[in-house]
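Heads up, one of the protein chains got dropped from this complex, but the rest are sitting where they should.
So that you can tell them apart, the chains are marked A, B and C in the order they are listed, and the count of residues begins at 1 in each.
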């Protein structure tokens, strides 16, 4: 960390120097014509950059080392591969090979697909079997739904989780669904991946709770959050002992009104550089337009994403929520095929 | 709600018309050369605008009436005045007049002040007495702190709440502090206003829980949230029975790096127009620069804010968190005085 | 265009109705419980949506048809292919086949490459020959440079244009370079494509001037401009008679600090839907990070871009400007090869 000290306040530096030393850090000073630069050497991850900037004698502060550690590729150069160890004893998956855990990260590219909301047994089982056939290896489906309006459908809740578990049994696909508060954790015992939605990316208490679990966590990027803040939220989970974190880019809020959010694909290769955690993309929520799912899926794969999470619905017209983002199973099949061609071109395996 | 139907899909409209009728709405159609416009008449607040936009035959959708009702000034033209009925039997407040509840909204302008974090009994009581003397009528202080980093100070927690309650007793000032999950509610029994922080503005489960309480709720705007989404979050609280909601503008995220966030003062008069709920401003968090607190406080008052929430610390240099935003008691006194002059100029009382 | 009229102002509608009729438009009215909706039928492209919104009786306005016409795919369903008819009598290009014009749009995918700034004859000729070998069919290079600081290198100017023309002769590659004011047009006689930079996207007088030229125009998206505004700027050029417009997505400004701008790849398939004009992507300027050029180039190709504009420099360390974005010729060769593989996977030809 580097502090730039105002020259006319240099004589007030003693207290600061003492405080820094009290934090167990070494100091390196460098005086210029108009400013004095103080370098803090040691573990500065606990230093509050806002506190430092607040000091009247400080003109500006620059962090040199990233504030995240467990998520930092510098200290963990190898890719983390998250194993989704679903119990896969299902009618559809009799052989041993199929019982291998699904992996996210590393060489494999993973398709996660399913409806915005779980609506009925027929719906979720039907979609599960359809997307599995097209190459999806994980089933998604919303049971607890974060909705902007209190009057909108809020999901089937516990009943939705049960239906997902049935679809898992029928299809052999592990399942991912969103948690909205820590009190719901007991209901997630048979859920394979717990999703933290964009709106809860900085719900730090919830992050701590799922960090105490051992289950893989799918952590969506918040609409207004920087890549660094996102990694700090992953760090929250990891700091409690759970290192099975999968990041999911799903668009950030910008001024462009034609898409719901702006999918930030630059974040994909950046994330691969900054962290060892796997990262996938969600083109459905990012754009809010089902006709952009195909091109954005191919683009995300080409940009180095470790997988895709795509909304698939058997009858978009009657979807109870977010139908705008959903494609039908036959369209998902086309997406999976065309993304597969891109993966082959860049030399990547399908998970 | 108005739907614009693509002309080449007009023949597929029957199913949609039936679905709309099934929602209990009337329909008004209007055919142009290239598009057909369908007007939905009736209570469209439960209609999912995303679902509608998703239909292949729909080119675009426009909501005509606001999706919030209880928060809507159209249906509640009079200003809501939130009464903060603190128990005010304190050494400092012997007389009956002082026991009147503090009010937010209406004619009064309310100063809320206090430290970012509660640190010790001396600190919080000292600040409480100081800001009260300068004109603050509510004490703020953080006990549970949402911090970007898991390694940063997370607040004193339950102990912090207790210290706040002691400061309340000593000063006679009602208190406001942030809740981070519904499980903390029992600890908030003697807290007068429950704050929902910016990062939890769309933590819908928490909104529902505090909606079941009767306590006044201070609802901060999320960093990436529109005014309409903010009012929808107020609606969540109100829909559960708690209409004591105070809105707090605290800056939105933009590309400008010199300030932490951009205080959106246009939102103040807009909010006064759209809703009957009171709205205050938080210049400390918005800018992240203590030297901008004075000009932004005066500006917020001039723009029609119902109050201010200002961070005050007795020794910013040693504040354990967010010290950058804090001003000292003597500076708060100047802010209160100068804002008072602006209030007098615009003909507004101080609460 | 649809106007929503406030119900309590309905009695003042006569003047408005008369004004609309005076614009040669038909009117369709529809009365609801709280609002009256007025539909304007006919050519509303000249109607000022801001003027209409300003009327006290109007609650809101929604445009139903796009305000651009010549750029609108609805009226020109076939892809526009822009022919870059460079004079190609060069030592390197003796045969007739090589004299075919380069095309942008349609089936072909076009690589444009070259340095940020033209610095010397050796530099620009050397890069031209290198990128041509790797598959670039157009040479870029800055002569007049828009720089944030008046103290930064502003480009070689007229001398830079001359050097570009020499590189064109040596390599047979048509050239593109940025114009900064209409007075420079005479210097652009031998330039094949005139570039309008992001900062000039709404320099309407310059758009009109290049619209009177017949040369292909490369129109970059402004940092804060919506897709619709971008198409309106294309419309400015086209409205003066020049329909040879190539759009170039180069990132928009967001809150994310790790990249200079956020490349908006969703805009690529959206643009292909809304307009018949070709669209390419510039990953170099978008991210400002040379190590992101490869993944973003592959992503842009996968998303349906008609080409790429990439900065290539023979010695980035000594580049006089924007070196951060530049890759070396051998890295460009890798980009071209890997993008080629993606193009093959999606069934697209290389131009």
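One rule holds for everything that comes next: a residue touches a chain if its C-beta (ideal position, glycine included) is under 8 Å from a C-beta of that chain, and two chains touch if they have at least 3 such contacts.
Since this is a predicted model, take the numbers as computed values, not measurements.
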item: Residue in contact with the excluded chain [from B:27, B:129, B:185 or B:302]; value: B:302
item: Full-complex contact with the absent chain, from B:79, B:228 or B:334; value: B:228
item: Touch with the omitted chain, as defined above, among C:114, C:222, C:329 or C:351; value: C:222
item: Selected residue (touches chain absent from view) among C:11, C:78 or C:148; value: C:148
item: Interface residues of chain B (partner: the chain not displayed); value: 224, 226-228, 252, 254-259, 262-270, 273, 286-287, 291-292, 295-296, 298-304, 338, 341-342, 344-346
item: Those residues of chain A which, in the complete complex, touch the missing chain; value: 2, 4, 28, 30, 32-35, 37, 39, 41-42, 59-60, 62, 64-65, 74, 253-255, 257
item: Chain C residues that touch the omitted chain in the full complex; value: 15-16, 19, 45-46, 48, 50-51, 53-55, 67, 146-154, 180-183, 199-200, 202-206, 208, 222-224, 229, 232, 235-236, 239-240, 253, 288, 290, 316-326
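FYI, only the chains that are shown with their structure count from here on.
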item: Most distant chain from chain A, judged by the mean position of its C-alpha atoms; value: C
item: Approximate Å spacing (C-alpha centroids) for the pair chain A, chain B; value: 28
item: Where chain B and chain C are represented by their mean Cα positions, the distance between them in whole Å; value: 41
item: Contacts with two or more other chains, residues of chain A listed in rising order; value: 224
